[in-house]
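For this depiction, one protein chain was excluded, whereas all remaining protein chains were kept in their positions.
Note that the chains are named A and B in the order they appear, and that numbering of residues resets to 1 at the start of each chain.
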Amino acid sequence: MEALFEVLRENGTISEGHYDRLIRALDHEAEVAEAPKQVKVETEGGVEASTYDGAFSFQLGGRLMVDAAFYDQDERENNLGDGTELRRSRIDVEGRMFHDWIYELAVDFADAEGKVDVKDAYIGYEGWWPASFKVGQFKEPFSLEELTSSKYITFMERALPNEFAPGRNIGIGGHRYWDSFTIAGGVFGEAYDTDTDDEGDEGYGVVGRLTYAPIHQDTRAVHLGAAAEYRETDDEDQIRFRTRPESHVTGVRFANTGRIQEVDHTIKYGLEAAGVWGPFSVQGEYIYTDVDRNSGFEDVDFNGWYAFASWFPTGESRSYKAKKGAFGRVKPRRRFGALELAARYSTIDLTDGPVTGGEEKNITLGLNWYINPQVRAMANYIIIDNDDDADDDGDVQGNDDPKAFQVRVQADF
Amino acid sequence: MEALFEVLRENGTISEGHYDRLIRALDHEAEVAEAPKQVKVETEGGVEASTYDGAFSFQLGGRLMVDAAFYDQDERENNLGDGTELRRSRIDVEGRMFHDWIYELAVDFADAEGKVDVKDAYIGYEGWWPASFKVGQFKEPFSLEELTSSKYITFMERALPNEFAPGRNIGIGGHRYWDSFTIAGGVFGEAYDTDTDDEGDEGYGVVGRLTYAPIHQDTRAVHLGAAAEYRETDDEDQIRFRTRPESHVTGVRFANTGRIQEVDHTIKYGLEAAGVWGPFSVQGEYIYTDVDRNSGFEDVDFNGWYAFASWFPTGESRSYKAKKGAFGRVKPRRRFGALELAARYSTIDLTDGPVTGGEEKNITLGLNWYINPQVRAMANYIIIDNDDDADDDGDVQGNDDPKAFQVRVQADF
Partner (left out) sequence: MEALFEVLRENGTISEGHYDRLIRALDHEAEVAEAPKQVKVETEGGVEASTYDGAFSFQLGGRLMVDAAFYDQDERENNLGDGTELRRSRIDVEGRMFHDWIYELAVDFADAEGKVDVKDAYIGYEGWWPASFKVGQFKEPFSLEELTSSKYITFMERALPNEFAPGRNIGIGGHRYWDSFTIAGGVFGEAYDTDTDDEGDEGYGVVGRLTYAPIHQDTRAVHLGAAAEYRETDDEDQIRFRTRPESHVTGVRFANTGRIQEVDHTIKYGLEAAGVWGPFSVQGEYIYTDVDRNSGFEDVDFNGWYAFASWFPTGESRSYKAKKGAFGRVKPRRRFGALELAARYSTIDLTDGPVTGGEEKNITLGLNWYINPQVRAMANYIIIDNDDDADDDGDVQGNDDPKAFQVRVQADF
């Protein structure tokens, strides 16, 4: 408009006085229109509203995962139970305030007993970017697979050694990245739903993680990472590790230490490696857990590892995010989506000294169909191999070697 | 603007060069403005954001229903308990992604024990419209009253035979409509909160529904429908039917089969009919349930039906949606809203062979005030008639004939 008025003034169509009057009218109009225009609204299924200056924003998203699982049982005494479930049904609200302050509150409603499950619930400060800080409940920086969102993991369930990953607890943490490096650490109590009423003091942990990505391009990446956590138990001095057989519809957990008494603290170490070469990728992790017990009780240690390879026949690449040191969203190139084939070997050993939690070794074959960037169908076939000790905490028969076939449809918004 | 520039060029006020310069400025401005303009935001209490091309959208709504009930008791041993409750307090998020993919996640928070109650939680595909498909948790297509939203039902509670309607389960289903017909069907497991941990395999059902509406105009409609469901029980081989006396504040359920053991499968049939003639309407359903038990156990069958009539003295009509085969929102014509008078007879018979669940016959008188399209006040008076067997699962005295007066204020957004 201003350009028009100038042209008109230049060629004498309107006088200087008319010009001023028009500019004033224009300014007034702009002012009136300004308030609503300050906010930009976008939707890709969820919704985002943000001011143009970037000072404030709001985002509401979520995820829905619908599973069905069928078990080919081995030992008939262990009933795994075919069926369906809402694996995740989550709403996630996040935002930015006064440029530097962020928050996130994500709540999952999929629990079969009707319990709320608060996931991320933190307040963050990004005023010293690329360093950032959070206080509240969020994931301790430990394990590549744990830190990769469930929306983006390659198999339906994370691998067996994920049982060792600390996951989300309430604490305070910092994260910083450079070109190829990230460093993260924090001090954490326990999760919000670990009630300490009348139970004495909560446990707490100190954690750190370092990642290095010598290559991190769109279709090629190499990731190396290491993490460690020291954690004191709460006043009950107990700890338990147990894990489902990479299938969540069943409630059976073969590998299971039961409650280990008189635990003073645990120390965990994790090593991570991953590589992406165009449509091919590999990923692996090893986690070692040292359980230090009070004097008079034998220390024990457990460990587990997994490795997997994946291939996109349709040519896409897994998306590595060097700033986070984790994987992100795969966007299909074609109208009919992307296909991914994957195979994983994983193992966890929960037997040591007096603790006979069992050893489990799983082979998983996976097929993923990325229908569009936000909708994905998955199928997994899992060959489960438990040793004699892996007996669901003694409740059921050991040495059970069932197979599981499970499918998922997921959407995130 | 382009029209202006053309006029100015036509009458020689601006030169061709000036014209080009102005058009370029205009194009640039349009480009800058485009991004935010792609999304249209609307609110009618909730919020909706949608891209102008219809490819993506987001909607957040909900419903609030506040009830109070007062009981005129008959047998003093059965304490129905006057009081108040939040009948429903629900948030409903839904959206569209990449034109054809939809999702919905609706969560109700009204449970008095603080349990989450996930309602619709599905991912859908509408690429072959008017055929559509869903996977996740949603209502099995069975029963006109069940498929009519609680926001729009004529009485505060659905009729007694609604106990037989399968309601929401996790499964996969399809729906298609023609001018006067709808057909819907699916295969469903159990609801998300029916935990199968250590319980063996989940049950599953196959369901189909057909509706025919020879007349479906704004103020006149005739609806005919039929549905059937075959359902295998889970590995516990149990089933139970029990229902509150069309009043939800009380926890007493007079008609109650208790847990019927050794059930192999059930087969349900439903017949539906409804008509709308201007301010008058009638509606009725009959549901028959056949319970097939394992060999050595007597099969039983139960049934129930209801019929009601309603009249809007203020002239509105009940809103029939032929594409869904269900009823929708009433919009008052006048400033002070619409009034509806309604009367219903309903009955359920849960006694057969060895099962003495009781027979209940209720008469309900209803008055609805549709204050505006989204706010409604309701009052129901229910005359309850239980036979000797209808005794709240044997816990309380049979042949109880209380009366209930209950009121509701509801808003949906």
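Quick note on the criterion: a contact is a pair of C-beta atoms (placed from the backbone, for glycine too) under 8 Å apart; a residue touches a chain by one contact, two chains touch by 3 or more.
Keep in mind it's a predicted model, so treat the numbers as computed, not measured.
Which of A:Ile14, A:Ala307, A:Ala379 or A:Val407 touches the hidden chain is settled by the complete complex: it is A:Ile14. Of B:Leu86, B:Ala228 or B:Val282, it is B:Leu86 that touches the chain left out of the display. Across the interface with the omitted chain, chain B contributes residues 3-4, 7-8, 11, 13, 37, 39-47, 60, 62, 64, 66, 68, 79, 81-86, 89, 91, 109-116, 249-252, 371-375, 409-411, 413. The set of chain A residues touching the chain not shown comprises 4-5, 13-15, 18, 21-22, 25, 35-36, 39, 41, 47, 49-51, 56-58, 60, 93, 95-98, 101, 103, 105, 107, 111, 115-118, 121-123, 135-137, 170-171, 189-190, 192-202, 235.
Note that in this section only the chains that are shown with their structure count from here on.
Note: centroid distance chain A to chain B, computed from Cα atoms, is 35 Å.
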